[in-house]
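Here the complex is missing a single protein chain, while all its other protein chains stay put.
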Amino acid sequence: MSPELEQCPRSLLVCEKGNFKNEKSRHESQALKHSFNCRISLLIPECGRLPVMLEKVLSNFSSYFHVQDFPVSTFLEEKWLDAVKKGGFYALSSKTRIDEDNVVAVLPSGQLILSLDKDTYEQLGLEGRPSQYSHRKTVRHIVTVDLKSLVLGTKKYQRVLLCLKERVPLKTDFLFTAAGGAVSLLDLLSKQLYEECRPALHCRTLQDLLCPSLIPSDLKGESGSVTPTQFLEWLGAVSLSISCDNQATSFLSTYACPEPQSSVSQALLCTVTGLISPQDVCKLLTEIRRYLDEPKLTSWVSLTVHGCADSPVSWGSAEHGFHKGGENFYNFVCFQNQDYWLHMATGAKDACPP
Amino acid sequence: MEKKPTPYERVVCKNTSLYHYMKINLVFDSRNKSLSAEQFKQLIITGLKDLYGEVGAAFPFDVLTFNQTELSAILRVYHSSLVKLWSAITLIGSYESVSCAFRVTQVSPFLLALSGNSREMEVF
Amino acid sequence: MSVFMDLNITAGTDKAKLQSTIETAAHLGYSTVAINYVVEGQKKKQLIPTPQPLAELFETFPTVQGKSRPIKVLNRLTVVATDASHFRPTNEYKNFDLLAVHPKTDKLFHAACMNYDVDIICISATEPQSFHFKRSPVNGAIERGVFFEISYSAGIRDPTMKKYTITNAVNLISVCKGKNVIVASGAEAPLNLRGPYDIANLGLIFGLSEGDSKAAVSTNCRSVVLHGETRGTALGIIHTMKRPQLPTEQPEEEIPAAKKAKTDDGSLIV
């Protein structure tokens, strides 16, 4: 049939294998670079109840705050600038879509990122670079303002303030979170009408689950075990409660758990939804490693972290876009011997993960 | 006995996923229309057959989940027939001469991405 | 990309139906819709309808899915022209935000592309096109910033119409090479509407590229709306607003003393 209808937008999957104890291991920096996470899910085989230690970490995730009609120029106020300089501060505009609207984000590195449509960019008058994922004509520009190097009262500061306050007084809904305790969002938001939200924790126990058998040393699935795509598909099937035992001839679905497989009597699936800071993810990862240090029935635990589809960045400050799906997520599989697998996936309009 | 840590390895795969996944649901004017998973799949096949003929009707795809009360489903389709399946679903306009429409919530090359779509979440 | 728009929602006579169609459009993620009033040219003295005041339609406009702002509604007039006399720019046309023409003959198509002061040229979706799209008028239209509209809902309402929709769309797109095309619904009921990403995918089977087909529901529609705003003025439109405290833009290099003094009354501190 027509070949042009058989093409799909590209997707990327980066698979890594390493050991947590390796000094050069980048697992932490990779997790920290992924700034805006909207959901994590944890799968622990051979476990019926959430272990106390893990529960403690999960329930201690920092709150996030929702503010309506927050003017972007507020970030230039002195106390906000100070807060940003302290680090661990995250802000992302909400109810704005990266392929349609203006999206604003503040990264912990102190960068204020404005992903703007053509009109706004032209009115704003701050220099930016055209979006990498434009078509024919550039209709989206990315303006980056380094808030850390911005000093109150300088010419540059005045200019940014003028643009954001007078020329285009951008206002959107925002989500804030802070990690590390250096920044007190409650103080900062005292003048605003805000809503404090707690990340929502849900746990589900799955009975008699068919699990693919994983071999830590075999990342690519070359020696007959599961390939990364098969494994991720299976993880997706588990979290969406898709039945895995279908015959190849059945009418509705032919999906089956990849071979080699084994049956697990029970497994625990926990999801936390909300704006989750990367620091919290790292804490959880450390706790999972500690959990696996003790002898357990299971040989592995999986942690999936979903990024926000409408964030202007995916990893670090690499531009993120939305074509027909804005997927950007990563998945850690932690093994008992402190080995790990890391799968990082992005969609069509994304740079390659670090 | 400490084993030597496994060496670091990195593989970058492009377009690795053989399948694409679609989260869809079917809406009717009246609420009380109900259909089984088989009828649901048959409706899609009919749509495929109408738009792409016998060749289209033969595209393999899976209905991974089906929720009878919400008439929502997750489909799995080979990436080469995604565009055709999607367009056929788009152009389905009636079921048993009752007008209906498919709403596509999300399409992704990763099934896992369907479980964490920030656009669907209430908190944002 | 700009926001998603559906620039063709059939007005009809049933107000409740129109309301629910617009609500559905908002739910599907369209930020702007246009209510389409159609004038068939045949009748001698058909009155050009006056658009229904939007305030009568909704007290509060429905909120767009996933956003915090309400949907924007425009009015559009489509003149179905089988004869050159059918398209007469009168003052009544000025009541509408957008003006479209549906030429039925080769000559009228040529005239619509090259001369008519319209925003949109409609392409037939329910019958085979009676003429070929020629490159020169199509290029002329592209140069003038006039857009071609493919409407898809006829194929949803009546399955046998699909072939005409696809044939005419493929024909058009092979001539215009994917430029200046918008895809709109032409919906009469909520269930005729489809989501913007579905339409971006549907564009692929019309022969549009990935980027072009997404532009057909977003960026190109924005150009149409802007074209609609500028129509009637000479070349463009200038919004002027008084901003008393806005000082002149400062060049980055050293400012001479004379200029420094000028900015003293402004808010800029040097």
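Going by the order they are written in, the chains are A, B and C; count residues from 1 in each one.
As a working rule, contacts are C-beta pairs under 8 Å (C-beta built on N, C-alpha and C of every residue); 3 or more make two chains touch, one makes a residue touch a chain.
The rule we apply is simple: contacts and distances are computed from a predicted model.
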Among "Ribonuclease P/MRP protein subunit POP5", "Ammonium transporter", "Large ribosomal subunit protein uL3m" or "L antigen family member 3", UniProt-listed name of the chain not shown: "Ribonuclease P/MRP protein subunit POP5"
From B:Lys33, B:Lys49 or B:His79, residue that would touch the chain that is not displayed: B:Lys49
On chain B, residues whose C-beta touches the chain left out of the figure: 48-56
Missing-chain contacts mapped onto chain C: 128, 135, 159-160, 162-167, 170-171, 174, 205, 207
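Operating definition for what follows: only the chains that are shown with their structure count from here on.
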Overall pattern in which the protein chains touch one another (line/ring/star/complete/other): complete
Between chain B and chain C, centroid-to-centroid distance (C-alpha), Å: 31
Set of chain B residues in contact with two or more other chains: 83-84, 107, 119
Multi-chain contact sites of chain C, meaning residues that touch two or more partners: 66, 197, 201, 204-205
Chain C contact footprint on chain A (complex, rising order): 4-5, 9, 68, 95-97, 99-101, 117-118, 125, 135-137, 139-140, 153, 155, 158-159, 162, 166-167, 172-173, 323-324
Residue ranges of chain B in contact with chain A within the complex: 3, 5-21, 37-38, 41, 55, 60, 62-66, 74, 76, 79-84, 106-119, 121, 123-124
In the complex with chain B, residue positions of chain C that touch it: 28, 66, 152, 155-157, 159, 162, 189-195, 197-199, 201-202, 204-205
